[in-house]
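Every protein chain except one is present and positioned as in the full complex.
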Amino acid sequence: MTMKLIREIWQSIVRRDPLSTEKGKAELVFLNVWLHIHPAKVKRENLRFTHTFYLGFITFFLFVILVVTGILLMCYYRPDPSLAYQDMKDLQFAVFMGPFLRAAHRWAAHGMVICVFLHMLRVFYTGSYKRPRQFNWVVGVLLFLTTLGLSFTGYLLPWDQLAFWAITVGTNIGGYAPVVGPMVREILLGGHTVGEAALVRFYVLHVAVLPSFLILLCVVHFWRIRKDGGLSRPLWKLKSAPPEPEPELVTIGAPAASAPLRMQAASREKTYGLMEVVTGKPIFETILPEEEEDSVFSYPYAFLRESIAMLVTLIGVMAVSLVVHAPLEELANPAKTPNPAKAPWYFLGLQELVSHSAFLGGVVAPAVMVLALLAIPYLDRNPSRQLAKRKWILAIFTVFVVANVALIIIGTFFRGPGWALVPPWVHVAGGTE
Amino acid sequence: MMEKRLQQLFFALSFLALALVVVALWQASTPEWKTYQRQFHQLEAQGEPDAKARAALLEEPLEIHQTMLTGLGRVDRCTTCHLGVDDPTMKNAPEPFRYHAGLGPHVQPKFGCSVCHGGQGLATDRENAHGKGGSSEESLLAPEFVRATCGRCHDQGDIPSVPELTEGARLVETRGCHGCHKLNGKAPAIGPDLTDEADAHRTPEWLEQHFQNPAAVTADSAMPNEHFNKEQVRALTFYMYSLSSMKMANYYLGARLIPGAAQGRQLFAEKNCLGCHAIGGVGARIGPDLKGVTGRRSAQWIDEQISNPQMMYPGTSMPDYELGINARKSLIAFLGNATPEDAKSILSENKRALSPEQAVVESGRLEFMHFGCAGCHGTELQGGTPNKNAQGGEVPALVHLDQDYTHDEVLNVVRKGRVPPLEKANGPVPPLYMPAWKQFISEEDIDRIVAYLYSKQEKEKADEAW
Partner (left out) sequence: MMNRRAFLSWGTAGTAALVSAVGVSCGALLRFLVPSVFYEPPQSFKIGMPADFSYGSPTLLPDEKIFVFRDRDKGFSVVSAVCPHLGCTVTHAADQKFHCPCHGSIFNANGTVQHGPSPRALEWYEVALARDGQLVVNKDKVVPPANRLMV
């Protein structure tokens, strides 16, 4: 009797067929609100580690770690200059697992910036931003900028010397932007210098505005992956494949008047989406019949790999947090500038440029870089994704990446007091910290 | 197959994740201070004869002990490990459990620990609480200098057990440190502001070296070498550690003056009590004779009389001096032993009446000392302090002013300041200069200082005439 009741309760919640059946495996995905962003079946090739290194997924999971640790840290932190630093000390000395959580939050944040950058590199080098995925690349660039914004706003919250002066330098660089620079700076700071108002605004941005914005962008980003036909074909498959036919796509709604509609016979093995039936054209890239057999159910193949990626990320963050403590310098002192005063590491490339010319380095260079990034999928007229056929754009992009990394390395290790060029193995006396 | 390997990997990683969570939990659950607390409970239990009480002691929960000192703007957690601080039976216990004798009214719940000893009160592990050497904000003050911190609250009058502070303050007044260094915000900025200098980031070794020879610790220092001896160096270092910009609640401010008979005598003379009273017949006869008054009246009565004369004797002509409690205690301490000889010496100090001109010059001399002019121009106005790239290479003497300047020119230099003319035109600006003293000194006081300077001229001339 009770077994029947229990079964009834279970089946009112979990309404799919058992997972031993193929139907059940499919239903687990498309009947589940949390999992249905996945396709029910996924191409085997897309599961390969070397295809994407799971970087996008890892970046998102790092964000989840940051949200969880961030909310916990919020229980013990007050965003006011007279309280914030003491709360940081309390977290370090008088809160159970305080140092661990704080370290996890900081290292996951650095990890997220690095992974989003590596993810962008992967997408670029595999040419996965090309048609029809141009707009998703744009959304990705916006995600990258939002990640930097989250890191930057969070940087101020400890209210130590590092935080205060890094944000002073960072907002001053931003203030050099023409026309809007000073106003944006004043809105960000809620004043003319970094103070009480700045701390509250940065806090609001960091815990509410930017995370919401990031989540909204992620929603669009994941949706577009599905609608653009899933992950792009791996590069190694491009070599052996016949010359790619132009993927035949149709826009939802009325096409441009001049674009001819073309009919295509549908595959017997494939299930149709509603949109295909209505418009008569498949939305997805046409799949060659032999590739149909190379698809496996997301459960358990994709989910197993995703779980492993999650565990690796979690273990990585925990291991680093156990060993390396998050730094905390002395209390922010507006009257005492440390020498040298450095922006957060991901902005050090910019600061290096700014040290040569404020306008060129602080305004022109970043604006050009961001606009160039956004324009890549639209300026790149080469339809081929094969590496051999893209030498020029690969070279240009690589140069910029290497230059940026080099600038960051110089800014981190080779700049000492007074921004003088000093190799890291030379100890400089007399610089104040 | 691949799937099997991956599943094994997944499960292995699950174990690893569990292991790391457990390690993190273990790390958080075994802080240093818990070990110290357990040791202390065992120590207490050893000295406890009653078995039940002993068991209760060993079962005491381990927790962080915190003293909130809102009146001093700090929070101290030192007693998390230093558990025997207020327990006399722990007189001979090993550190950190030893009893802290000799605190008097400065008990731990009201004062904490870090306000005297330095160190980081918020910390709960030894390394961070004690610091690694450096400023006393971050690390403990060396034991021989702890007494210097008495001066942070007791900044009025002398502290009997810390004569170094009296000597240090005297040196600062007479040798003219104020001429270049800001102290509590009131001086020019030729040298750094000293208020938090020691507390914030100087070790005792650095300070002592600095006073012995400034150029040895700070390259290009413009501070003259005053050739202090060892005792003076120590006194000045003590003085530095007694400076603090710490804000205190009224509860603490009321005790700045340590009551003592010496302070009482000073107040007695300042307020001119002998204008109405006598001691043993020496003095005036308007109010009662005060000899032996503490035998006739209780200290409480006298205290009330001083603070509220109208209540004790309505219609009395004794003014209300609005003295703080410690000032009144000092007066009572003095009155306890006051003799007619004391009255006589007080009266004779007052009777050194000066002529109006002498008064102006004497006042100017005191101002000259107070504002630190001697720091550059010397206590005998002899000048000679090295000043790089100034014409003449040094701070000028002031004994020949009347030959080189008019009276008004001198007044203007004092009022508006002056950068000395350069020896080499394209060389650096000299580090020492005349500040614009009108920001700090009133017109009348400037006149008096200049009058003092001119008084020294005439004397020199008179000597030369001989």
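Of note:
Going by the order they are written in, the chains are A and B; count residues from 1 in each one.
Just so we're on the same page, a contact is a pair of C-beta atoms (placed from the backbone, for glycine too) under 8 Å apart; a residue touches a chain by one contact, two chains touch by 3 or more.
Here the structure is a predicted model, which means the values were calculated and not measured.
Considering A:Val95, A:Leu214, A:Leu373 or A:Leu407, the position touching the chain not shown turns out to be A:Val95 (whole complex).
In the complete complex, the hidden chain is touched by one of B:Ser14, B:Asn128, B:Asn412 or B:Gln457, namely B:Ser14.
Screening B:Pro88, B:Gly104, B:Pro143 or B:Gly295 against the full complex identifies B:Pro88 as the residue touching the chain left out. In the full complex, chain B touches the hidden chain at residues 1, 3-4, 7-8, 10-12, 14-15, 17-18, 21-22, 24-25, 28, 63-64, 66, 68, 75, 77, 86-90, 109.
Contact between chain A and the unshown chain involves residues 72, 75, 90, 94-98, 101.
Everything that follows uses one rule, which is that only the chains that are shown with their structure count from here on.
Mean C-alpha position of chain A lies 54 Å from that of chain B.
Interface residues of chain B, counted against chain A in their complex, comprise 3, 6-7, 9-10, 13-14, 16-17, 20-21, 23-25, 27-29, 64, 66, 75, 77, 120, 122-125, 128, 138. Per the touch definition, chain A reaches chain B in the complex via residues 86, 89-90, 92-94, 96-97, 99-100, 301, 304-305, 307-308, 311-312, 314-315, 318-319, 321-322, 330.
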